[in-house]
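Can you keep this structure in mind? I'll have questions shortly.
Of the protein chains in this complex, all but one are displayed in their positions.
Every chain is named by a letter (A and B) in the order it is written, and numbering of its residues begins at 1.
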Amino acid sequence: MTEDATITTQHIVDQLGSAFPQAGIEPVAAKDPMVRVKPEHLVEVATYLRDQAGLDYLSHVTGIDYSDRIEVLYYLYSMKRHLGPLALRVSLSRENPQVPSLVSLWSGADWQEREVYDLLGVVFTAHPNLKRILLWDGFPGYPLRKDFQGEPEPPFRHSY
Amino acid sequence: MLKTDTIVVNMGPQHPSTHGVFRMVVTLDGERVVNVDPVVGYLHRGVEKLAERGTYLQFMPLTDRNDYICAMNNNLGYAVAVEKLAGIAVPERAEYIRVIMAELGRIVNHLILVGFLLNDLGAFFTPVLYCLREREKILDLFEMASGSRMTCNYMRFGGVAADLPEEFLPRARKLVASFPAFIDELEALLSTNEILVARTRGVGVLPADAAINGSITGPMLRASGVRYDIRRVEPYSIYDRFDFQVPALEHGDSYDRYMLRILEMRQSVRILEQALAQIPAGEIQTRLPKAFRPAPGEAYARTESPKGELGYYVVSDGSGNPYRIKIRPPSFINISILSQMSVGWKVADLITILGSIDIILGEVDR
Partner (left out) sequence: MWDLVYDLFPKISQALNAFLRGFLPGWGADLAVIVLVVTVLLLGLAALFMVQTWLERKVIGRMQDRFGPNRVGPLGMLQPVADGIKMFTKEDVTPLRADRLAYNLGPILIIVPAMAVYAVIPFGKGMVGADVNIGVLYLVAISSLATIALLAAGWGSNNKYSLLGGLRAAAQIVSYEVPMVLSMLTAVMLAGSMSMVKIVEAQGGLFGLGWYIFFVPIGPIAFLIYFTCGVAEVNRAPFDIPEAESEIVAGFHTEYSGMKFALFMMGEYIQAFAVSAIAVTLFLGGWQGPVLPPYVWFGLKTFSLWFVLMWLRGTLPRLRVDQLMAFAWKFLLPVSLANIFLTGIGISIVQILTK
């Protein structure tokens, strides 16, 4: 069953390249089927995957700081057809990481994108409510970045 | 010329029913909920950052503290992910022990959920204490095996930390044999109770497509009618060897979410019966080099934790410390749909809906 799923996701990957020639689709060698997409084309590729390929479930949104770039991963599965995973990756610059939000496609992306923004500073454009979620407003820096330094000032001054 | 106004009630972070330090900014029109704005992060410890500072194994105890109700399942999820990353095989006996622990953990989690859901509904601690009584017996088993009742830290990459003590299996078999009778008793007390049915039937309905779109997983998803269980769809460990059903219900209301937990406990008992009968003798741990350094690479492995899809995305740069560990927390994502589900219901229903979602703040805030 797992093998069948891999074949089918492989099939989807092959189709993606021809469907979006200008989206920079490029398979990534990894343990799970994974393709790299240009951030500008993320939304259309994701829409295609959700509606045409039936990958209706966004498992998680993960941001990783690779010191020279920040990457955001989207793991997609199909709940109806028990397919997957197929991961989308976008590479972003560390100075100005910006990627379109997928909240309009998956409401489950809402809090996850906020978390990635909170901890890595990736700006999800067109996100309806892009605020810090785990840390407090005004927290200096983004803790999951590799160059994040040490303890910030405590948010509340002790009165004792 | 009567002018009415809405009031904003700040429920939490200290509130009896927010299951920890969860906060809801609730706008009320009388008793009716107009808007819910969940606020999380009060228990944020930066677990993912802490992971980068220690070795791979040093992160194992931290997984206990994410979902501290069922630490075993968290251990399992992390161990499976690292094993996928480094390509480690797990001995047969260890796999059985893992399944036994994971299913016991699932029962513990569902017992807590059912008990505290009833507390949220206003029962004065009776159901929850019955559930806690049974939970204690399972925690005793955990203590026998791992030395700790809640934060077990029991799984290791390629096995488990220690073999089961001699008296573990007989006691576990006895417990499992007596468990269906307890579920029957609990159901006799609760499942047909008119007040419970009136309070939960049709309340907080989550349609299947909204659940899929909102990345909802676990019992919540199955209560909405989507038969999707990672143990069945993408079997990890040795779940493909056991004969069990994946229950699913159709309404997606709070009652179904309650009922699904009961049904899942029965299935867990079924798995446990088989696992306890089949468990072989043998090794419990694959030998690993003293300095554990997986080859550079990335792996995502997901398991069916009692609350939903628990995944770990592990990135290795070839050193002894993980480069990045991302936790895909089921309850953090499940809770994000709360406001969508509870608008329009009464305050009392909001509490019920929150209770039936099953959150644990250690995992939501990490």
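Criterion: contacts are C-beta pairs under 8 Å (C-beta built on N, C-alpha and C of every residue); 3 or more make two chains touch, one makes a residue touch a chain.
Just so you know, these numbers come straight off a predicted model, no measurement behind them.
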Contacts of the hidden chain among displayed chains: B
Among B:V21, B:A51, B:L76 or B:L118, residue touching the chain not depicted: B:L118
Residue among B:R93, B:R199, B:R257 or B:R366 touching the omitted chain: B:R199
Touch list for chain B against the chain that is not drawn: 7, 9, 15-17, 28, 31, 118-126, 129-130, 133, 189, 193, 195-196, 198-199, 346-349, 351
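Please note the rule applied: only the chains that are shown with their structure count from here on.
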Chain A and chain B, separation of their C-alpha mean positions in angstrom: 24
Of chain A, residues touching chain B in the complex: 2, 5, 30-32, 56-60, 62, 64-65, 73, 75, 79, 82, 85, 87, 106-112, 115, 119, 132-136, 143-144, 148
Residue ranges of chain B touching chain A (in the complex, touch as defined): 40-41, 44, 46, 48-49, 84-85, 210, 212-216, 221, 226, 228, 233-234, 297-300, 302, 309, 311, 313, 315, 324, 326, 328, 332-333, 336-337, 340, 365-366
